[in-house]
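A single protein chain has been omitted; all remaining protein chains appear in their positions.
Each chain gets a letter, A and B, in the order it is written, and its residues are counted from 1.
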Amino acid sequence: MKGNEWRLANGGRIDRTRPLAFEFDGERYWGFAGDTLASALLANGVRIVGRSFKLHRPRGLVGAWCEEPNGIVQLGDGARTTPNLKATQVELRDGLSARSVNCWPNARSDAFAPLQLLGRLMPAGFYYKTFMWPSWHMFEPAIRRAAGLGTAPREPDPDRYEERHEQCDVLVVGGGPAGLAAALAATRAGARVILADDRPALGGALQETKRIDGAAALAWTAAVERELRTAPNARVLTRTTAFGCYDHNLIALSEKLSEPESAGLRERLWHVRAAEVVVAAGAIERPIVFADNDLPGIMLASAAMTYAAQYAVRPGRRAVIVTSGDSAYEAASTLQTAGVEIAAIVDTRAEPGEAASLARSAGIRVMAGYYPVRAHGGRAVKAIEIGQIGAAAGRINEGSARRLECDLLCVSGGWTPSVHLFSQAKGQLRYDPERAALLPGPGPKSFHCAGAAAGNLALHHCLTDGFAAGREAAKAAQATRDAGRSPTTDVELAATTAFWASPQSSHRKAWVDFQNDVTRGDLELAVRENLRSVEHVKRYTTTGMAVDQGKTSNMNALAILAELTGTSIPQVGNTTFRPPYDPVTLGSLAGRHVGAFYHPLRRTPLDRWHAAHGAVLEDFGGWLRPAWYAGERRHRDDCIRAEKRATRTAVSLFDGSPLGKIEVRGPDAAVFLNRMYYNGMKTLAVGRGRYGLMLNEHGIIIDDGVCLRLAEDHFLVSTTSGGAGRIFAGFEEWLQCEWPDLTVLVTNVTSAWGNIAVAGPRARELLERLETDIDLEPDAFPHLSIRCGRLEGVPVRIARVGFTGELSFEINIPAGYTTALWERLLAKGADLGVLPIGIEALQELRTEKGYLHVGTDTDGRSIPADVGMGALLAKKSDDFVGRRSLERSDAKRPDRLQFVGLEAQDPGTVLPVGAHVIADATTRNASQGYVTSSCMSEALGRSVALGLVQAGQARTGEAVHVYSSGRTFPARIVSPRWYDPEGHRLNA
Amino acid sequence: MPVRLSAFSLVRNALSSHERWPQLWRSPEPRRRYDVIVIGGGGHGLATAYYLAKEHGIGNVAVIEKGWLGGGNTGRNTTVVRSNYFYPESARLYDLSLRLYEGLSRDIGFNIMLSQRGVLTLAHNSHQLEMLARWLNAMHLNGIDGELLEPSRIREWVPLLNDSPTARYPVKGAVLQRRGGVARHDAVAWGYARAADALGVDIIQNCEVVGFLREGDRIVGVETSRGELRAPKVALAVAGHSSVLAAKAGFRLPVTSYALQAFVTEPVKPVLSCVVVSMSTGAYVSQSDKGELVTGGALDLYPSYAQRGNLPTLQGAVAGLLELFPCFSRLRMLRQWAGIVDVVHDSSPIIDEAPVKGLYLNCGWGTGGFKAIPGGGFAFAHLLATGRHHPAAEGFTLNRFTRGAMIDEGAAAGISH
Partner (left out) sequence: MLQITCPCCGPRDEPEFRWGGEVPLVRPGPPEQVSDEAWAEYLFTRDNPKGFVRERWLHALGCRQWFVVVRSTVTHEIRATTRLTDTLPEALT
């Protein structure tokens, strides 16, 4: 097919019967099912896939999976556009549209490329040293625009994400040969196993040419997968990255379910609590640091091999392979088979041993004891200059440079085991100089590292190692059935030595971190400036902080740092591995806790009725409640005024269902409540109620309400709507932790009962129209008392309490009957002018009455004396929660903020809530308190306000100024009891 | 004085291939005697040392740091600076801090990249709107800049904010402090270190305090992993580790240490120009100059000295962010981490003499220590040098817990620190 001129005719794990069209940077191409975007681009001869972050250097693919630093793309458009994906991890599909990021108009010809010329002016940390004059603000906008990779969507994400919680005996991370062998052993031993691998297909880096247990490697892989998938005790998850290890062996996995541009369920977050964990996450090959090592066409040997073997792509015509170990010889052989001319294998080892002999006998030229000096080329590599390493160890033989022409330079500086999860689990890493790698050292017993992740690169090691780890893990989890014997294969060569960076021979840049444009020179500069800690160097140069998280750069940076500081890698230490191993979508972390499921609102039993009858529903303390009832398209204020008028002149209904209701029972109930309330509750008579404040141990008012005594050993505590859960939990804590000797049972019955407050001068008249066995007459049923009985045949508890200042009955009724009763009351009271009222009207009514609302008219410093209840303290002899705190000097300060009324000089002015009381209207500098509640009172024919004012109670009558947003209002401190101060109405 | 850093010095050094840049600070061998020993090489400790030398002429100072300087909360926070406080006590201290930040790059000759892009605190219901008004008017009376934004103005500032009519937390209003913003955290530590070093302060890294030296009932120095160092005054600025050092000195503090988490996304092109704080979700977010969205959330729910993130808290913070910005859902988290913060009951600091003579305390900053670095250091240096509380730090004493005289911002206006 046209456009796939770099595609091999045969082989690979792609499906040649399924061609897929895609777009990159506006050009159309073709690939096949099984391709990644990266492999398809290579197959189409696209060499420049991105630009570096700072200098906009042209860059080609370096890796073939999550280690890729350069091929960063943006997929799709609109709400589903997704930035910063690695082309190496994007599975190709029909119609895929991708573009390179952080360049214009595209990666091939980027208008910002001239920035490279300024590279010298932009060493590590250059921004700390300049842009100070006249101010950073002059420069920041331009710098911000230049930074950033892709672009964020500007519309809400239309896709869904979900979470799943799972437990298992053995979690195997990695589905390569070691992981497969481990999963096989653990499954056969009878353990509950989860195998998670981040790629679309199992097998990891297994090559087609390998044979395991006498079968072709991929056939073996398929057989193992079949066995695992059919086993009742195993689960196989592909496209699933184990990205973090959290406390107590909680491993977080991110499973990709659909492609970024397609609709529906996109990702699933797994919380796996694993008794044992086998880390078989493989290893990542390292580049070598030398001059101009970032030219397109220079890639990891393993990546080149993967492109050829797995994707059937010829990544170049003529390759030079630079290596410090045996593994790249296999890459050479694979590439040669794929038709790539191998110009030479440059081995930094003087005596590369058997691998070299085998290569030579296959006709490949091996140059042992050479190292890369400098790559040549502009927009692509054209040649590599190599030099001979002198006979004396580490000495460079000057003048031995040679130049090898190539269009593909494969590098292998050794392997870095993927020990991230082990390290996150607080496993220690130790440096193994022989394998030039940080390997798992002492760590948690439940973690087993196997295969390349444990530094064992050879396939036969991976299999036996993995199998043994799986068996051990299963055994530790008490699964001990015979797992049989480990899979076997031929012995492989996998020796490696350390070769991090070539000696610097010129001022040409040698790149350590490709994406962030960090060079060896930057590391040198950091050390020169005495930033020697690895963390300082990382932060100063930004090495390892790009979206590849330093997978290819961290070890090289460590080694160079060790060299520069004259220490060793163990002395330099390494930066901490933190989650995530690979970036994780925010949506999947939020899961279903978005939209309506984020902090779900609580609804009252009357919720549907309210919605159907024009209520304007708002969030009040987590409950969806009517703010007011809009009725026939009237203005908000008119509605509220009508609701208030009905309450003051006729009768109204208020849905008080969210009001906290806590039952307290037992022989010690009275003693207990006496300790929980500021007010004395021991003497409360059966059938009566008492208003009380509840304090915390700091003496601060945390809730208030009426405590009602139903029987000698039975109380009903009402709390504020927002306080129910908190107060109930507090009761339990005190009872269990401080007073276990008290025999008291507390039950939160808030949602079991609906609550309707019937208030107004005609409230009794309305209730009398219903069938009830409760005597409603004032003498039989006075204010602050409770009666149990039946109303319209339904068991109810009616309390004569209220928040409006009018005659008021609060009917508690089993929640399911609430709507029926509500409707009955409305029907029976129609001629009385009954109206339902919302929170806004109620708040204004209680403001007129001067009832305080805890949390509105008190703040987190208010104590009982501040709200005019200080005198009770002396009258109560028993201890109660918070008592001792009321004796501290601060509680007796004369200038405390106290609850008062505030009367605006102009009765038509409603003082703004949040306005501050000040002494001097001109200097406006010292707050003396603030307005906490305020409204226009039709009943009183003027505005009313409540507030907290310094020493307010002693200052009644004093003139003050009230400041709000640049304006001041003259006002006077008055009593908060605005409406019916004698309480005739509520006692009616 | 250190070399003046500028565009000019950058060009000059470029010509010499950057081979002549001097050290940012020395790594001296500790002397045996100092006038003041500051324990803790974070922002507060380094700023204290700098102001001791600069404002009070006390340069014979050592800053000793267990690990690498700036490696604690200074290098682990979300870099927000602001002074939008309710109580006059807090306003004085935090505005002193912000004013010092405003001149800091020039003062210490190191670009801390102070970006006064504005801090926007969102209210989501009528109660919060009332609290915002109470708070904003207090700010005005305290002489702090602040303005109330209506929803339409908020959208101009933050166009990507959730505007769905069914949003769980619709945005009803906001207070904007224009002088608030972000600064580059590492640069603050390095800049202070460099400037303090130039004034003679010894910065000693990898030096752990293992105990205190005493004469009678006085502390006269510290025993460290690098030997004994003596000084008549020892200053503690170790944030989350305050209780640990206090235990070594033989007393306890009203401090509990919690992990505070943060995370960043992969960098994207500019999408958010200011700092956004939400009263309901507890999430706060800004976009770094590099393009990463830097987000924080609530404290972990139990004490911890483990500097690492916890999944449920992180998920809560992410969900909070996505409620505000549903369009960020497809961005990916790149790194998560945690700092260990020293929380006291009223979330206000302690700048005071310790219960043991010769020892001084700077702790209790909780989740808000970064923004207070210059002010905290300035006031602490004042206390160390003069023996008197700086006027901007009065009230932040240890005995406020005995008196019950809390300075609790959250209690007064429902605005968390």
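Quick note on the criterion: a residue touches a chain if its C-beta (ideal position, glycine included) is under 8 Å from a C-beta of that chain, and two chains touch if they have at least 3 such contacts.
Treat the numbers as computed from the prediction; the structure is a model and nothing was measured.
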Checklist entry - Hey, which of B:Thr265, B:Asn310 or B:Asn362 is the one touching the hidden chain? => result B:Asn310
Next on the checklist: For the chain left out of this view, which of B:Pro30, B:Gly67, B:Pro151 or B:Pro254 touches it?
Outcome noted: B:Pro254
Checklist outcome for this item: It is residues of subunit B that touch the chain not shown, namely 241, 243-244, 247, 252-257, 301-306, 310-312, 344-345, 401-403
Checklist entry - If you put the missing chain back, which residues of subunit A would it touch? => result 165, 246-250, 271, 273, 426, 697-698, 729, 732-733, 736-738, 740, 879, 883-885, 887-889
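The definition used in the following text is that only the chains that are shown with their structure count from here on.
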Checklist outcome for this item: Given the complex, residues on subunit A that touch subunit B span 79-84, 120-121, 123, 126-133, 136-137, 140, 143-145, 147-157, 159, 161, 244, 246-247, 250, 252, 260, 271, 424, 507, 521, 525, 528-533, 535-536, 539-540, 545, 547, 549, 578-580, 583-587, 589-591, 593-596, 598-599, 601, 618-620, 627, 698-700, 856, 859-861, 885, 888-891, 912-916, 918, 924-927, 930, 963-966
Item to check | Complex interface listing, subunit B residues touching subunit A | outcome: 5-7, 9-11, 13-14, 17-19, 21-27, 67-68, 70-71, 75, 88, 105-106, 109-111, 113-116, 124-127, 130-138, 140-141, 143, 148, 160, 162, 164, 166, 168-169, 184, 186-187, 190-191, 205, 265-271, 280, 287, 289-291, 308-311, 314-316, 318-323, 326-337, 345, 402-406, 408, 410-413
